[in-house]
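My questions all concern the structure below.
As you look at this complex, bear in mind that one protein chain is not there, while each of the others sits in place.
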Amino acid sequence: MRLVFAMLFSMNLSQTILGVTFENPTVLASGIMGITASSWRLVAESGAGAITTKSLWLKEHKGHRNPTIISTEHWTLNAVGVPDAGPEKAREEIGSFMKKKPVPLVANIIAESGENFAATAESILPLKPDFLEVNISCPNVEDEFGKPFACSAPAAAAVTKAVKNVSGNTPVFIKLSPNVDSIAAIAIACAEAGADGFTVINTVGPGMAIDLRSRMPILANKVGGLSGPGIKPIAVKCVADVYSATQGKLPIIGTGGISTGEDAIEIMLAGASLVGVGTAVGDRGVDVFAKICDEMQLWCTNEGVDEISSLVGGMHQELSRRNAPTRKPSHSGTFR
Amino acid sequence: MRLVFAMLFSMNLSQTILGVTFENPTVLASGIMGITASSWRLVAESGAGAITTKSLWLKEHKGHRNPTIISTEHWTLNAVGVPDAGPEKAREEIGSFMKKKPVPLVANIIAESGENFAATAESILPLKPDFLEVNISCPNVEDEFGKPFACSAPAAAAVTKAVKNVSGNTPVFIKLSPNVDSIAAIAIACAEAGADGFTVINTVGPGMAIDLRSRMPILANKVGGLSGPGIKPIAVKCVADVYSATQGKLPIIGTGGISTGEDAIEIMLAGASLVGVGTAVGDRGVDVFAKICDEMQLWCTNEGVDEISSLVGGMHQELSRRNAPTRKPSHSGTFR
Amino acid sequence: MSSISLQSRLPRTYRIKAIKQETDMVRTFTFDGSLGARPGQFVMLWLPGVDEKPFSVAFDNGAETKITFFAVGPMSEELARCSVGDLVGMRGPFGTCYEWKPGQHIALVAGGYGAAPMYFVAAETVHHGCTLEVFVGARSKEHLLYLKELESLPHVSLHVATNDGSEGFKGFNVQQLEKMLEAVQKGGKIGRAGKAKQPRPSAGADIDPIDQVFACGPEMMLKAVSELTAKYKIPSQLSLERYMKCGYGICGNCVVDPLGIRLCTEGPVVKNDVCVKIEEFGKYHRDALGKKHTF
Partner (left out) sequence: MSSISLQSRLPRTYRIKAIKQETDMVRTFTFDGSLGARPGQFVMLWLPGVDEKPFSVAFDNGAETKITFFAVGPMSEELARCSVGDLVGMRGPFGTCYEWKPGQHIALVAGGYGAAPMYFVAAETVHHGCTLEVFVGARSKEHLLYLKELESLPHVSLHVATNDGSEGFKGFNVQQLEKMLEAVQKGGKIGRAGKAKQPRPSAGADIDPIDQVFACGPEMMLKAVSELTAKYKIPSQLSLERYMKCGYGICGNCVVDPLGIRLCTEGPVVKNDVCVKIEEFGKYHRDALGKKHTF
C-alpha cells in the first residue's frame, strides 16, 4: 500500500530545517512510544520523518499511578506524570539510536527549575540530538511544581535563556502550552530569549472524567491533559498565533490532533514546518506516519503542490494576498 | 418512547434552586434556538427543564458574517458574534413567553462595560426572568472589546458587583470562561462580589479551521469557540474547580459537551445542580432534553438513586469519604 | 449522532466546473462532486472572504451539483463575479425534501429561482412515473428560467405565465393553477395556456385529478398556493425561506412563529397543513438579528 503510493506519487516531502534534513514533515510527538531506542526505530521504520524522546529528567522521576491514559472517540486524557529512569538510561537508549540513526532525533527535556533545565540539556547534548525540545508546558506535574513555566512569559523566557546558554549550536525548540491568555506573548518572550523554534501545542485543559458508579475521578491524578482530534482547532489557532507573532521567522512543530494528511496540511498552512503526531498512533496504528505521508502526497499531487515547504504559513500569505492582512502582531498577536 | 419511559420510571427529577422549581435539571444553553419566544416554547415542549435566552445587549448589536458555525463529529466551532436586535425585541419575546410560562427562563445578558451590564440588567429585570445569567466569557467579540471580563478576577468581580447592585432579589449567575489560568480564582472573586451562582463553561479556545484549497480560515471571524463532546472533560474539571473553590455553596449550571443522561450525571457529580445543553441540540435533535431526562431516570433507577439532588457534588463527597480529601481551595483551588 | 453522518457540517471548497448565464441576473454553477442532496434540500454556499448563505440544490445526480442564483445583493453579486475554476465552499445537504409516490399526478408551481429546484423535482419524479403540470411564472419573457430543461422531460405539461404577457398566459402562474383545479373539480375541460409539450392523451379532455402540489418561489406566491390548495383540499408542499446561519438547527435564526420549528431542519419544504399554522407565513420574516420585517 505504502509502496504503491510511494511509486505513484514521487512528490518529494523532504525539507531542511535549521540545517537538519527531514525526509517528511511527520514527527513522533513526545511521550508516545518514546521510551526506548527500539521503539524509536520501529516508529522511524513506520514512516516518521523524525522522532521525539519522552521527556527526560536530570534524575530518575516517578510518574503517576494508573489510570494514566484514557480515551473516547472524541478525546484522550493523560496524566502519566512524566516518569523517567534518568540520564544513564537516556545515554544508553539515545546512544544506541544515534549509532545507526534512521531519522533525526529530537531530545525532549523537562525540569523543575531553570538551572536544572540547563543541567539536563548539558547531560543530553553530548549525545548530539538534532534538536532540543524544552517541555515547559506539561500540565501533569503541577502538583509537584505548580503552574507550568509556559504560563508566564518571564518564566518561559528565563528557561529559554538558561538552556540557550549551554546549547551551543544545537537548535532549541520551546514546547508551548495552549492554556494561557496569549500564547503569542509567551512565544515573543521566548524568541527574544533566543528560542530557535517552537513546538505548538502540549495538551489542553487539563480535563477530568468521572466514573458514575464509583463517583471517583478516573485518572489517578484526577485531571489530565486533553489530546486527539478534538483539540486540532486549538492547535491550528495556536500555531497561527505563534507564526504571526514571530513573523514566520522561527520553525514550528505543529502538534495537536493531527491524524490525517489533510490535518497535517491544515496545520502547515497555519504556519507549521513540521507536524507532530501523538494520539493518532493509538487510533490509526504506528504506521499512521506512512499513512499521513501518503495522504499528503495524494493531496499535493491532485492540487498541483510540488513543494511541501510552499504550504508553510500558506493561510497567512492568502490572507495578505486578499489584502485582508492578519492583524500585525498586536500585544497578543492573536488572530482576529 | 418518552412516555413509556416516563411511566416506567416515575423517579422525580425536579429540584428547587434559589426558590425556583425546575422539573428536571436540563437547561437550554444560551445562543442555541434562543432568539424567539416560539423557539423557547418548542424547546420547553421538547423536555427542557428551563431555557436560556441568546445573549441580550443594551442596544442592537450586529454579529459576524457567515460562516459562523461549523462542526465535525469531534468539535463545533462558532463565532456568531452575539447578534441581537436590542431591548425592544427582548421585551416583546420575553414578555410573550412569560405570559404563559412553561418553564423557568434564564435571561442571558452581555455588554462591553460594567455600567452597561447593569443597564442591560435593568432593562430586562422588569420582565421578571427567573435568573439573570451574565455572559462575561464570550470569546467571539474580543475584536470589538478585547479579552473577556472572565479572564481577569478584578474585572469579573466588578461586573458582578455592578449587576448585583441593580438585580434586587433576582439570582445572578456569572457565566465563566475555561480559558483562564485559574477558573477557581475568578469564581472566588465573583462570589465575594455577590454572585448567586455560576454557569460553567462558555466555549473553549478559541480554535481555528482552515480550508485546504482556498487556504482561508473557514469562519468569517477566523477563530471561534469550541463546543460539543470534545470539551466535556474541560467542563467537568472547571465545574469541579468552581464547586470546591466555593465549598459547594453556590449552584452551578454545568455546561459543555453534555449530550446524554450519563454526561449530565457526570457533570452533576462534579458539582453542577443544573445542566446546560447546547451543541447536542444539533446532534441529537431538539428532543435531546427529553432523551437526557429519560436516560438519567433509567440510570438512577438501575443504580437506586432516588434523589436527583443527591448526585450534586457526589465526587467531592466520595473523595472525602475515602479520606483522599480534594485539596482545600488553594489559591487556584484546582484539583490535584 | 446519525445526523452528522448524513450531512457535512464543515464546508469543503470545490472549483466551479461550468457557469451558465440563464438571464442577465441569473447564473447556474456546476460543481464536480455530490453531497447526495434530494430535491428541495439546500446547501450552505461559502464564498471565502465574502459570506456563506443557503442555496437550493438545482440538481444533484450523485456526480455533479448545480446551484442557480439571482444576483440581488452583496453575496450573490460576488458569486456572479466568479469564473470557472474559482473555489466555492459547500456544506450540507440540509433540510427536508419534497415527497411523492410513484405514478402521481403532481402540479409544480415555480416562481423566480424556484424554477431551478422545481426542475430537480421534475427530473426525479418523472423517473418514478409521475406526470407533471408545471406552472412557471416570471415578470416577463426574459426572466423565465429552466423552460428548455423542463420541456426536455417526458410526461411534463408546461404552463407558462408572465405578468406582462410577453410569453404564455398574462398574469400569475397561480391563476393558471386555480383554473386547472377548478376544471379538475368540475371534471370539465380547460383551454391550455402556454405551450403544453407532447400533450398527454387526456390533454384538452378531462384532466386527471391532481394528487398534490409542490411550490417554490416568492413567499406571496407560496401564500397564494397555500390558500388555493387548502380551498381545493389538495395536499401541497411549499418551500419556505427564512434567514439561515447554521443550517442544521442550532442557531435558531430560521425559527417561525408561533410553532417554533426551524425551517433549516423541519423545512424548507413544509407540508401545507403545517404552513397554515405558521402565523408569520406571508406576513413577516426575521433578519440576521432576529428583527421582524413585513413582506
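All chains are identified by letter, namely A, B and C, in their written order; residue positions are counted from 1 within each chain.
The rule we apply is simple: a contact is a pair of C-beta atoms (placed from the backbone, for glycine too) under 8 Å apart; a residue touches a chain by one contact, two chains touch by 3 or more.
Predicted, not measured: the structure shown is a model, and the values here were computed from it.
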Selected residue (touches chain absent from view) among A:Ser214, A:Gln247 or A:Asn302: A:Ser214
Given A:Arg65, A:Lys128 or A:Arg321, the correct residue touching the omitted chain is A:Arg65
Among A:Ile110, A:Ile267 or A:Val281, residue touching the chain not depicted: A:Val281
Could you pull out which residues of subunit A are in touch with the chain that's been left out? 31-43, 45, 54, 60-63, 65-73, 76, 80, 83-85, 89, 209, 211-214, 216, 218, 220, 278-279, 281-286
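As a convention for this text, only the chains that are shown with their structure count from here on.
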For which chain is the distance between its Cα centroid and the global protein Cα centroid smallest? B
Maximum distance between Cα centroids and subunit B occurs for chain C
Measure off the straight-line distance from the CA centroid of subunit A to the CA centroid of subunit B, and report it in whole Å. 33
Starting from the mean Cα coordinates of subunit A and subunit C, work out the distance between those two points in Å. 51
Subunit C, residues touching no fewer than two other chains: 49
Show the residues in subunit A shared as contacts by 2 or more other chains, in ascending order. 322
